[in-house]
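Attaching a single structure in structure tokens format; questions to follow.
As you look at this complex, bear in mind that one protein chain is not there, while each of the others sits in place.
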Amino acid sequence: MATDSSSVGADFLRAVLQGAPPGAVYALVALGFVLTYQTSGVFNLAFGAQAYVSAAMYFKARLIWGWPTVWAVLLSVVVLAPLVGLALELLIFKHLRSASAVSKLVVAIGLAVALPNLFDIITSFKPASGVTPVGVVPGGADVFYSVFGLYRFSRNELVDMGVALVAVIGLGAVFRFSPIGLRMRAVVESARMTELNGIAASRVAAFSWALSSLFAGVAGVLIAPRFNTLGSSDFFSLMVVAIAAAAVGSLASLPLALAGGLGLGIVIAELNTFLPRWGTDSAWVRTVQDNLTPSVPFLVLFAVLALVPGIRRAQGAGDPLSGVEPPPTARAGRPDPRRAMAMRLLGAAVVAGGGAVVLTRGDQLWVYQVTQAVVIAIIFLSVTVITGTGGQISLCQGAFAAIGACTVYQLAVRYDMSVLVAMLLGGLVAAAVGAFLSLPVRRLGGIWTAIATLAFAYFFDAVMIKLSWVGGGAASLLRGTAVPRPRLGPWDLSHENTFLVFAAVVLAVVAAAVVALRSGTFGRSLIALRGSEVGAQSIGISAARTRLTAFAVSAFIAGLGGGLLAISQRDVNYGANFTPFAALFWTVLVVALGSRSVPGALIAAAAFALFEPLVLGGAVVGWLTRERHPLPSLFPIDGKWLFILFGLAAIQFARHPEGLVEYGLSGRSRPARPGQPAIGGNRS
Amino acid sequence: MELRGSHGFRRPRPWLSIAISVLLAAALALAACSNVSSTGGADQPAGPAPSNGAPGVTAKQIRFAAFGTRSNNPLGTCVLDCFVQGVNAYFAYRNSQGGIFGRTLTVSQVEDDALLKDQQAALRVTTTNSTFGAFSAAQLADGWSTITKAGMPLYVWPINPASMNGNDAVYGSAAPVCLGCTRRPYVLAAREAGGTRIATLGYGATDNSKLCASSAAASVRLYGAESGQQVVYTNDSLAFGLPNGIGPEVSAMKKAGTNMIVGCLDLNGMKALAQELQRQGMGSVPMLHLNTYDQDFVSRAGSLFDGDYVAVNFRPFEASAGSSQLGVYKDWMGRARAPLTELSMNGWISADLAYQGIKAAGASFTRASVIAATNKLTAFTGGGLVAPIDWSRQHEEPTQQDPATHGYANDCVSLVKVVKGRFEPVGPAAKPFFCWPGSTTAWSEPRSMDFS
Partner (left out) sequence: MKDVLRAAGITKRFAGILALDDVSLRIGEGERVGLIGPNGAGKTTLFNCLLGVLAADGGTVEVAGRDVSRLRAHRRARLGLGRTFQRIELFPETSVRDHLLIAERVRRGTGRLWKDLLGLGRPTAEETRRCDEVLELLGLVELADAPVERLSLGQGRLVEVGRALMTRPAMLLLDEPSSGLDRAETAALATTLREVQREQGFAILLVEHDVELVTGFTTRSYVLDFGRLIAEGPTGEVMASDSVRAAYLGTYAPPGTTGRDGAQAETVTAATASVAGRAATTGTATTTEEETR
């Protein structure tokens, strides 16, 4: 081994050591993720939220209440974490055991949004600046141990790495040598059959959830000291990186997840060590240097998706015994046409009446809020296409919308193009990106679409938006990302009411297009594909091509809406509008209220922009009681309830994919057959 | 076998849809009757109408709104509330002297923008229209132009120069600065710290931080001949929050022989950096902090930051008050039992500008006349708390080529040093500002100044 501490060899080795601690953190989360997936069959995007809950509980107990470490760990990890897991299993997943992987994924997304907010409200937890999370060993961040004289590990880091290693060995042993290990796997494969074999599936599943949630708690408490302030969105993005590590082992292998996590940490450290030595003469090299490091996890994930055929086996494994059961019944019957027409007329009346009231008598704030609802509704219609009609979960609609918004900004500001033309071009650019993005996943489908789109959203957030030809770079800081309001013939769209009418017209056109597409060849092919991929193929429908078109159409609508949003706010406002975590809520909201229909998207948009001021803010109660500030002890209600309510509402997606609006209004009841999946597709 | 038993169908429930329709219609009718307004009819200023008729001005009061970031702040820092504490302390102080033109000053409306809804918060202020002017301290300032379009003067925490630039009714406790320009204070701080081989660090994720790191490097290079300093390492693309640690970067700095670091990071990032420096045996290398003027935070870190320097954009709490308003600020913050914070000081200074503007506009002041009068204040110092701002020409950012037209007459900075976990002023306590002529970017020895 090189002893000269400045030689390339020593640098390489030092970078390996430096990459190991963050790698261990990725590995911890990746292990937990694989553990949950393997023992519960749920692609648990709420894992980060579960880890956050334990980390925040530990923080609160240890630093705010001043408890000793042991008691704080007992409460947050040993008690709270498994309780959360048991609650999830008993209240939710128990009833979804044979649901498709995709519908369970949607449930997990809803939980990812609802859980942290619920915890924050119950415990009135807030991030505290300057009070940094501490580890579980005294002096964890300050006591160091030298390794080969090259680098020193802190106590916290040694604990992280130790636990990751012990977890791989311990969990491996559980699966290998204990009967419960195999039973857990068996329940995932086929709950029905394990019960035929005399194993109480529900008890095994409860144990699985308690175990994996316990691990989420362990991971949360251990990784918290790497963050300076605790925020659930940080845990979520860390989880997205960790998914890349887990994907290295096809979401199946614990040792490979560990290797993937460590590998990611080390590769990033090596890049940070050696990349800067290239010299920084050409702008091109600079761009690569700046952006390669943050892109690594996403490049890894895309490489896995594109290159590893093995993941196809891991995709949405169905219950082998489901073949002997009748196929899942989704929505049965169709709404009574007369009532449907009545509802349509009523809806139109409400929209027209509400619009007239807002336009004639609404003040600036209401015009603004309604305008936001109208513009967001356009973006939400993109979810109607990809998720409602196509049955695919896309988590990068925010990135598509941002592409539209940035295109408008670039073309209008830099090239002085008409913003309305730029808006259409923005949609087209987004469509091209969407089509390209669908290439690696269009044949995989299912949860892999969700993973890949989530990775793309974070890639866009970490890399793309900072490029000067996308988000404006330094120029945007100095000048802002301002977007002008155009004139359209005799109408000056800088007038707020005129703009609202214009946005409503665009919305109407897009909604009509969505309806037309759905009843045309494309829509019916997509619905067929959603219902049964092999069935659709058997009559000559190309899954790949149809999905590519679906992605392109959906991205076009999102891009168009994003452009219009930028025009309406006169600014791109990326950070306020389009971040991946914010856009995750879009999907949750549309899915909860109704991704199948145009009214579902419209009501979701109204909920997004108006629920808080109308309901939580107390405006409705204010109107009813004719008080300016009704019930000051109650209103305004914390805005976090928006996330909790609709996050939890998204849970019903697994059984009622048509959403709350349609389900509630149609008065349709369904046979109480627990665990029947209701989303079509991906049963392969 | 039936795929689905006929017993599975229940009769539809028309009553549900009817009930919902009725509810919706009722809500709609109510909405129509009650003149949709976000506040359900703003209460008009009571008492005899003031002679000037300005909104928010009653016979006894001049009312202000404040909006900005309270909830959902990911950094967990106290923003809006601390800013308003400073404003309130200042108003309490003025009101104790009888207010202005026979009226007291008050913050009557506070709106939380919940981080992402600044525009809505601003619109709540303008549509209520029961206040004369507004204060704002926001992480993402999207709503400022909404306020000024409504004709209201706006006094802000000036961290978003882009939102201030060119808007002549937005006033900060500092004027908009050129983030990308070279600045002499970096060189001064490095010299004070005894640094000759300088490293600069910034996040790639926030343009603010990225530009700071590159401009610090450019400054050191520009004045290298005079100062004998050189840039040995610069990295303006760190990942925000340092999720991968900062080991390789510190190794590279160590290898380059760094003996002084300019850290354009948030205070938590600086802590992570300091810990990594300690780990790699560079604990004694001093740093210049730009966002760490927080005594509690520094004290909690023990000796971690000892020997470091912190740049402050106003007269530091540790400096002697002299004839400045520093003593008054401390006194009235103490009476309100509120902690001394960077944000409250910014609020206090903003409130002083609001007061001075009204005073300059005269007894029959209106929003427009206050804006016009404030823009004639050519040497506003908040009572010796900040270097003089000329609001007649400092609504726009200066540029590297032309620092004079829109820049400060005196380009100043205050520095404090961390000694045993406490801040100590650098330079003469009575003259806490180091200043250079703002008309040029050339190097000269800084003068110690006092603007009381």
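When the chains are written out, they are named A and B in that same order, and each has its own residue count from 1.
Please note the rule applied: a residue touches a chain if its C-beta (ideal position, glycine included) is under 8 Å from a C-beta of that chain, and two chains touch if they have at least 3 such contacts.
Keep in mind it's a predicted model, so treat the numbers as computed, not measured.
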Of A:L63, A:L165 or A:A252, which sits in contact with the chain we cannot see? A:A252
Check the options A:A528, A:V588, A:I603 or A:A619 and report the residue that touches the missing chain. A:A528
Filtering A:A513, A:A582 or A:V620 for touch with the omitted chain leaves A:A513
With the missing chain put back, one of A:A10, A:A206, A:V429 or A:A536 would touch it. Which one? A:A536
Missing-chain contacts mapped onto chain A: 38, 171-172, 175-176, 179, 181-182, 185-186, 189-190, 193, 197, 252-256, 313, 317, 320-324, 326-334, 513, 516-517, 519-525, 527-528, 530-532, 534-544, 549, 553, 680
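Quick note on the criterion: only the chains that are shown with their structure count from here on.
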CA centre of chain A versus CA centre of chain B: separation in Å? 32
Which part of chain B faces chain A closely enough to touch in the complex? 1, 3-5, 7-10, 12-14, 16-17, 20-21, 24-25, 27-28, 30-32, 34-41, 43, 71-78, 114-120, 123-124, 126-127, 140, 142, 145, 161-163, 165, 179-180, 204-205, 207-208, 210-211, 235, 237, 239, 241, 243-245, 247-249, 251-252, 255, 266-269, 271-272, 275, 278-280, 294, 296-297, 300, 397
Would you mind writing out the residues of chain A in touch with chain B in their complex? 6, 11, 14-15, 18-19, 21-22, 126-132, 141-142, 144, 151-152, 154, 226-229, 231, 233-234, 238, 241, 265, 268-269, 272-273, 276, 289-291, 293-294, 326-327, 329, 332-333, 336, 339, 342-343, 346, 350, 353-354, 357-358, 361-366, 368-369, 462, 466, 473-474, 476-480, 569-571, 573, 575-577, 582, 613, 619-620, 622-624, 626-628, 638-639, 664-671
